[in-house]
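Every protein chain except one is present and positioned as in the full complex.
For clarity, chains are labelled A and B in written order, and residue numbers in each chain start from 1.
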Amino acid sequence: MSLWREVMLVAGKDLRIEARSKVTLQQIVPFGMIVLLLFAFALDPDRGILRRVAPGLFWVTVLLAALLAVSRSFGIEADNGARDGLRLSGLDGPALFLGKAAALAVELLALEVVLTLVVVLVYGIHLNTLVPLVLATIAATVGVAATGTLYGVLAAGLRVRETLVPVLLLPVVAPVLLGATRAWEAAIDGIPSDAWPWVGLLGVFALLFTAIGMLAFGPLLEEA
Amino acid sequence: MSAAPVLGMQFAGYVLTGWVLTGVVLGSYWLWIVLRTKRAERSRESE
Partner (left out) sequence: MTDPTATERDDMRLLKPVVSTVLGWASLVAAVVLALFGLWGAPPDEVQSDAQRLMYLHVPAAWIAYLAFGVTALGSALWLWPRTRSTVWDRVAGASAEIGVIFTALTLVLGSLWGRPVWGVWWAWDARLVTTAVLFFLYLGYLALRRIPSSPESRAKRCAIAALIAFVDVPIVHFSVNWWRTLHQQGTVFNQSLDAKIHGVMAFTLWLGVLAFTLVYVYLLDRRYRLLSLDEDREDREVALAIAERVAAERPAGKAVPDTVPSAPVGGSAS
């Protein structure tokens, strides 16, 4: 089977499980919305603070929700020897990695669409220049999905997986938070062309961690 | 910890805290390693 078909197979499996269980839709998206609401409680909505910090709050919320999504991505293989099934399936590491990361990215993008709506409607920001914004978002999401899948498989067999992955993942994706927030700020409130260097950084991060993930997923899965 | 010179040094509080803290942290770490090592060596000997 070609790499592409293997990737589609794995991604399709994960997405089909999501379509049937609707965990992202019914649990993770609400979680994201609640966090955005809590931020509004924590800050003063009347003094324009929310508008100014909206990009940052948005991306912090996405990262927190990604922790749940990663946990879920590997939780679905915890039972019934599903992980053994993956190992024995004959699909190789890179394909498994790309498939799982792609499914995770799709789920995160869906989440981001909903949260963007919330932020536009509730925090009151205006999405002015869309192109750098969308590209930054895609690059950031790929980066988070790749890194999340990487740490997800690293912690897959461990009982402490759920508390370990956040501690490992969040420092590593700090540059993504930085870049995505700055790109959004430039696109929304500042000079849109300022966003492009950050889009570049996000792209480099995404490529780098996708490459690392393709190399490391197989060996890590063996130990899980 | 103000800028008033103490022992002829300005900001002596910060400076001395920093130096003493460094010494204490590294010294305690060293001591911890030494004591644990001795314990581990003793338990090997007794086997």
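Note that a residue touches a chain if its C-beta (ideal position, glycine included) is under 8 Å from a C-beta of that chain, and two chains touch if they have at least 3 such contacts.
This is a predicted model, so every value here is computed, not measured.
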Selected from A:Gly12, A:Pro45, A:Gly75 or A:Pro175 as touching the chain missing from the view: A:Pro175
I'm checking contacts with the chain that's been left out. Which of A:Pro45, A:Gly75 or A:Gly157 qualifies? A:Gly157
Interface residues of chain B toward the undisplayed chain are 1, 3, 9-12, 14-15, 17-19, 21-23, 25-26, 29-30, 33-34, 36-37, 40-45, 47
Can you list, in ascending order, the chain A residues touching the missing chain? 150-151, 154, 157-160, 164, 167-168, 170-172, 174-175, 178-179, 182, 197, 201, 204-205, 208-209, 212, 216, 219-220, 223
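Everything below uses one rule, namely that only the chains that are shown with their structure count from here on.
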Please tell me the distance, in whole Å, between the geometric centres of chain A and chain B computed from their C-alpha atoms. 43
